[in-house]
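First the structure, in the form of structure tokens, and then the observations on it.
We show some of the complex, not the whole, and keep each chain where it was.
Here the chain labels run A and B in written order, and each chain numbers its own residues starting at 1.
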């Protein structure tokens, strides 16, 4: 989590900038508030189980991020926490299933699907790729993030732009890309 | 960024403290939460809450008080409040008859208010809600998230507030809200952008001779950027679009609201209202109530929005005119 927090901090301005042309320019700041709170919560009273770690992160994101991203990331982490249950280590297959549970949470909460230019367009192909190949790397993630660029948004704030959302990379997909890259570096997704 | 503030990350906290102290005869802050509640108890009445990102002052807390809102949640600037905070507002507003939430149609607002509703229902509080979407500058479509909720929302607050005060049930409020919402239509324009304090740079840029039609209250891009037009031409454009969006009947009666975006002087708002009323008179459209002022702002954006509300029910006008005790209505 500390690694993800650092990555978000480094990219905070970039993420908010991405949110400017097609949203309201706060995505970086929203995420930053959330991950800092999560890191703090984890460091101040370290949870005993892996499931608890994910739950703590979920609650911090839900109660600190706000905006659309808060409930979506929060629900993802909550679902992953539930999937983990009593497990303290996870196999690659279990990690894949856990991420899929997270993805399902996002889809249910946001009532969206692929191709709508949201974080789902990072999560779904990334989870599928990992499930099928057992690996993921940064360049593949970047690839998925970039693929949101030519999409027309139909969900979230960018949807108000219709055609004009085309040609902008989705900030939520970008921050989700950062999450997956952190997982690659720290949780052995590679 | 030129603002009279202290630390950008503290603006909402300090604004809440200033607001609570200024209006301590009418409202109070709920502990250290992001929730402001009215002092008037309204026992056994349905509580009405509203909220969203900050930066739209006097919305939402300005409408707290007898005859209007029970509690208001303050998100960060232009950012939906979190579910735990909305839940606090629900708890503060619940006086035994349930709580009705007025939500503006933004993905973030809808998601966070829905999560709060789940939390409250788990604790046995009955909650229902409506989602306002009066901004017709954005295409409505069942395939997307639909239109944004903007200045028209204040009429939902007002009419439901009067009803709740008279003892209406959650279900009554829901039914009326769903009748009002399709009857209100708004388009906004901007002459210059707002700056979110924590971000420090304007949300968009407009040249010295440019304006934008259809801008959102968070600076979301509008439908057209043009050279600055005069008030009459602007009125023609946005009133014209709004009019077309109604299927007008002969005896239709309207409420008209010219709402300033924050930095626009009243002088310009009244001039613009004058131009709108001239067009409506020319069209033979009956206006039974006019309002001019800053009700739903976008921090220091220069610009305004025009809202029309068609009165499908004569009671609505009575409810709009019903006296209230609030800081800003």
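The rule is simple: a contact is a pair of C-beta atoms (placed from the backbone, for glycine too) under 8 Å apart; a residue touches a chain by one contact, two chains touch by 3 or more.
These figures come from a predicted structure and were not determined experimentally.
Taking into account all copies, not just the one displayed per type, what is the chain stoichiometry of the complex in this file?
Full-complex copy numbers, labelled as displayed: A x2, B x2.
Assume only the chains that are shown with their structure count from here on.
If you average the CA atoms of subunit A and of subunit B, how far apart do the two points sit, in angstrom?
The answer is 31 Å.
Residues of subunit B touching subunit A in their complex?
Answer in residue numbers: 53, 75-85, 106-108, 111-112, 114-115, 138-139, 141, 143-145, 147-148, 196, 198-199, 203-204, 216, 218-221.
In their complex, what parts of subunit A are in touch with subunit B?
16, 20-21, 23-26, 29-30, 33, 62-72, 109-110, 153-157, 159-162, 164
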